[in-house]
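What you see is the complex with one protein chain gone and the rest in place.
This part shows subunit A:
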Amino acid sequence: MHRLAVLALACLLLATPTTRAQDSLSLSCAVCHGARNAPSTVPSFYGMSTAQIESALRDFRSGAREGTAMPRLAKAMSDDEIRALAYEFGAPVR
């Protein structure tokens, strides 16, 4: 029990700084995914909802979804980073 509590606390502490990671991480996305309305052959996430982006990244990370560049990157992303990216780029809910 004690062990679990320590683990939970450690996770919390670890999670705190990663919520800011989206800054330097998310700025790199445009290098391949470009701007919002640009036509693209690289699959675009613009227009996807926050939930859709989050599940796509999770699937890349788990291997459930195949891809070229994205699985390599997603495999190193924390839950917080995935959530932050999804929030950053997810289409606003109307």
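Brief remarks on what is shown
In the analysis below, a residue touches a chain if its C-beta (ideal position, glycine included) is under 8 Å from a C-beta of that chain, and two chains touch if they have at least 3 such contacts; residues count from 1.
Throughout what follows, contacts and distances are computed from a predicted model.
Not shown: a single chain whose UniProt protein name, out of "histidine kinase", "NADPH-dependent 2,4-dienoyl-CoA reductase/sulfur reductase-like enzyme", "NADH dehydrogenase" or "ABC transporter ATP-binding protein", is "NADPH-dependent 2,4-dienoyl-CoA reductase/sulfur reductase-like enzyme".
Taking the complete complex into account, residues 17-18, 20-21, 23-25, 27-28, 30-36, 38, 40-42, 46, 68-69, 71-73, 75-77, 81, 88-89, 92 of subunit A touch the chain not shown.
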